[in-house]
Structures are given as C-alpha cells and as structure tokens.
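Working notes, beginning with the structure itself.
Every protein chain but one is kept in place in this view of the complex.
Lettered A and B in written order, each chain numbered from 1.
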Amino acid sequence: MARYLLYRLLDAIPTVFLVLSFVFVAMRILPGDPALAALGPQTDPAQLALFRERMGLNDPLWLQYLKFLWDAVRFDFGVSFLSNQPVSSLIARNLPHTIYLTLTSVVIGLALGIPFGVYAATRRNRPADSALRLYSLLGYAIPDFYLAAILLIVFALNLGWFPILGAGTGFWDGLHHIILPALTLALLKSAFLGRLTRTSVLEVLGRDYVRTARAKGAREGRVIYRHALRNALLPLSTGIGISILATLSGSVAVELVFNRPGIGRLLIDAISERDYPVIQAGVLMFAFFVIFVNLAMEVVYVLIDPRIRMAS
Amino acid sequence: MTDTSGLLDPELDAMAEREAIAPAPTMWQTVRHEVFHRPATRIALAVVVIFVLVAAFAPWIAPYDPLQQSFLAINQTPNAAHWLGTDQFGRDVLSRLIHGSRNSLIFGLLSPVFAAVIGTTLGVSAGYFGGVVDRVVSRVIDMLMAFPELLLAILVAAALGGSFWNIVIVLTVAFTPGFARVARASTLAVKQEPYVEAAMAAGVRTPVIIARHVVPNILAPIVVLMTLWSASSIRIEATLSFLGIGTQPPNPSWGNIIRDGLNNMFATQWPILSGGLAITVVVLSISLIGDAVRDVLDPEAG
Partner (left out) sequence: MGGPLLEVRDLTVAFGPRDMPLRVVDGVSFALDRGETVGLVGESGSGKSMTALSVMRLVPEPPARIGGEIRLDGRDILGLPLREMPAIRGRDVGMIFQEPMSSLNPVMTIGDQIGEAISLHGRMTPAARRARVIELLTLVGMPDPEARIRAYPDQFSGGMRQRVMAAIAMACNPSLLIADEPTTALDVTIQAQVLELMTDIRERFNSAILLITHDLGVVAEICDRVIVMYSGRIVEEAPVEALFDAPRHPYTRGLLKSVPSFSETRERLYQIAGSVPPAGTIREGCPFRARCPLRMPRCAVEMPPMAAHGPGHRAACWATAEEAAA
C-alpha cells in the first residue's frame, strides 16, 4: 500500500513539471514583453531596461527557465508589481479563505447530495426521482456567479439576513459571512452529487450481492446503506474529486460576487492589473491544488476498495 | 455435466426473461419518442431555435443600440420604453441581452467544433497507431482531464488575456482532452472489428481505412459530446466574461452584463436577473437536447 502511494506520488511529478513548463511558456513567450505589460506602454525606455535587468529577462531563455523552476520549488514567486509585497505572503493570507470556503461547501454539498441521491434511487421514476432530475439539470445550467448573485440579492440585500461583503473576523462572524457563498457552491455541488449518487446506487442495487443481502433477510435500509452505498462509494469518490475541483473553480466567481478574500479573487484582480508574478503564482496554486486533490482521491480509493488494497 | 450444445444457456436465463418484458424499439421510434414525446425536449428545441434567430437577427430585433449611453435614462426599472430597464450608463438592458446572445452563440458553436476536430484527430491517431503517439497523447489527455474545464479556461485566459480568439483558444483547449479520450477509446474498439482488420489485411491504405471505417463509426459519441459541450461552452464563456477575462466591455456578453450589474446592484437588479436567466434557460435547453441526442445516438452512455 505504501509502495502504491509512493508510486502515485512519483507519477504526479511529470504532471507538476508539465504544468510549470506550461506556465513558463505562457508567461514568458506568448503575451509579448512582460516588462511592457507590467509597466505600461508609456514607460520610459530606461526604466523598462532596468526592469528587464532586475527581473532577469535579459538572461538566455534556458537560464530563465531553470531559475523559474528553482523559484517555484522554493515557493518563491517574487514580489507583486501592484502591492510590492512578496507574492508568497499574499498567497499565505488568501489561501486559508479559499480552503475554508471549498471545504465548507463540499461538506454541505455531500450532506445534501448523497441522501437525496439515495432517496431518489430507491424511488425510481417517482416524484422524488423526477425532482432530483430537475434539480440536477438546473444545477448544471445555472452559472455559479448567477446563483451567488441571486442569493446575495435575496438574502443579503433585500432580507438583510446576511452581510453583503467580505469574510468577517472571528469564528462566528466568519461563519455568518461564509453561509451564502458556501451555500451557493454547495447547492450546485449537491445537484451534481445527487445525480451521481442516484446513478451509482441504482447500478449497485442491480448487482447480485445486493440480492444476496436481501436473501439473507437484510431490510431495505441495511441493504442500501451497508451494502449498496459502500460499493457505490467507489465510482462516487471519483465524482467527489471532480466536484471538489469544480468547487475550486467555482470559488473564483463566488469570491468575486461576495467580495471575499481568496486565491481566486487574488488571481482575477492580478489579471486585470497585469500583475504577472501574482498571476503566475495563482495559476500554479490552482494547478497544485488539482494535482493534490487527484492524489488524495487515489488514496481514498485505495482505502475504500479492498481489491486495490490487496493488489498493491 | 457438460453444457448441452448451446441449447440450454442459463446465463441468458435472466436476460431473456427481461427482454421478454420490453422489446427493443427501432431507431426511428427512439428518435420520435425522445424528441417529440417529451414535452421538455420540445420546449428546449423551441428555446434554442428562438435563441439562434435572436442572435442571427440581433441588430434588427434590438430596440436600441446596445452601446448607446444616455445619462438621462440611467438605472430605470422595466417600463414601456425599456422592457428590462436600463443600466448605470443608461444602456437598454434588453438590447444588450439580445446582442450578447451573439457571443454565446458563436462560442457555443465554434469551440466545440474546433475541439472536436482537434480532439478527434489526436484521439484517433493515438488509438489507431498506438505506441509512442498513444503514450504521449494519453499522458497529455490524462493531465488535462485532471483539471475541470472551467479552471483550465480560467488558467489559460489568465495567461493569454481575453480577446475573441483567445477565448476560442481557451475553450478549445479546455474541451479537446474530452474529445480525444472518447475518440481514442472508440477507435481502439473499432480497430478490433473484423472489417477493419480485413481492410488492413487487404492492404487498404491507412488514411482510407481511417476515413472510411474508423471515423464514421466513432461519430455518434463525438456528436453527443459536441451537443453537450456547446452548453458548457456558453456557460464557461459567460463565466469568463463575468470574471472580466472573457468578452471585454463595452461589448455586451451575458457574463459581463451581470458583472456590470453587480457593481450597480444597489440601484437596479434587472441586468443581473435577466442576464442570468438568459444563460440558464439557454444552457438548460441545450443540455436537454444533448440528453435526447445521446439517448438516440449513444444509448449505452446514458
């Protein structure tokens, strides 16, 4: 098992490397002159030259690439053009907010989606099942930022139940601030997970071992939760991984709507200000997050399925 | 105790009993049933037709110039002159929505088509030739598939910046791996078919085999994916525009109408509500049609 995990970990290295290379190529080669982009077209040529020299943009490309890799490995992303603060401290300040939001939404989303999916699977083609189908279709069609805006307008602006902006200070205030953003993402998540749970459970309910469980004299509740759901968790865990990552990309828009601090907001602000060091770091953070979640899902998979555990 | 000459096949027992219950309908019956007997699909079809017409004839339908500002008429709520009111610059919201539909339509069509062409080419090559090509392509697909499409789009847009063609590139990159994976898997399956093996043995040239035998047989899942992803494409373009890295103002797009609306939400909420509704209804309709197309063309995937 340890060897299997080590193997998966090693397997992620080329991916990390490819992501880094992609970011380097995109940042250094494609959009033209970073110095011009950073300082603006009206900048004095002498200043541009100084900037190039300071950022190492006059070095040969391969040297820039090696430096870039080395800096990335040390989590040294330079200094923000805009705020003159080290990018790493900007990340450190914003990352916890994004993680908090993502985890809260995933937990609420699972708590809503899985029971709904199981319920619909056991009442196939009945009203609960149709309701889930409609819910999942809507959940797919409604953009996250639109749902966020509706919740904001209804519950914060008009009803005044929740604060409109920011992340709040302290635990309870923070909780008060996170409810609407987390609910936005959780509702969309539960629509996806509900549908996925229904499909997985339905598929498993048709398996022979479920019939064996019934033939033993197990009641439906036990058949579903002890036999079917545990097996349905295998395909479901992949879906949960996808949905965590979707939450992550959804958090970008939600942070913007609710004006919350976070990596997404940091990245979007940096894009509009052409703050290249921050853009680069933000892109890498998201990429690392994706790789990390995929790895974590592998581990979960191994933990759930004895067959993989035995084989490895 | 050996099995008796194929006469008795207990494994098929349950299956035969099940088949006896529901005889398989013909293709045409399925099409008719899926498209015309489901009211939801009929409504969805109507919505998409209206959406395409509106986008195509936007300049003639829109009551005002979408960019025309008027400081005499800012933040109006819906009224006889402005059915959906006006925004903070006095621009007519309905006209902006109507013109914004063009963006959605173009991106909804272009990116899935480009992604389908590129992805299918990559996938078929990987599946057909195998070896190093397959290993490289599969590796890249796996890596890109690890990223949700929206996140990939945000990251590429962040790196490239948002102009029309950049958004097309962004969406194409985001969708290509999905097509490539499906095309590769289908090609691998088709390659095992006797008629392809026979063609190979008969010395038919590879491009001919691919064009005549492989591609037509993997088309169904590709078409299904294209339909479903034109919905995603519209949604992602809206999100990018909302984030400010898609269609750039003052040009209207459903996403940036909501972005502008959010900055002005204390004055009027109509741009947000109507813009979002437009996205939701169109994406919902296209995905309903996509589901129907999938049920017809690729029933196993359902």
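Simple rule for what comes next: a contact is a pair of C-beta atoms (placed from the backbone, for glycine too) under 8 Å apart; a residue touches a chain by one contact, two chains touch by 3 or more.
Everything quoted here is computed from the prediction, not taken from an experiment.
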Interface with the unshown chain - residue positions in subunit A: 207-209, 211-219, 227, 230-231, 234, 304-307, 310
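Basically, only the chains that are shown with their structure count from here on.
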Inter-centroid spacing, subunit B versus subunit A (mean Cα positions, whole Å): 22
Subunit B partner contacts - residues on subunit A that touch it in the complex: 14-15, 18-19, 23, 26-27, 30-31, 137-138, 140-146, 149-150, 152-153, 157, 242, 245-246, 248-250, 252-253, 256-257, 267-268, 270-272, 279, 282-283, 286-287, 290-291, 294
List of subunit B residues in touch with subunit A within their complex: 139-140, 143, 146-148, 150-151, 154-161, 231, 235, 238-239, 242-245, 255, 258, 261-262, 265-266, 269, 272-273, 275-276, 279-281, 283-284, 287-288
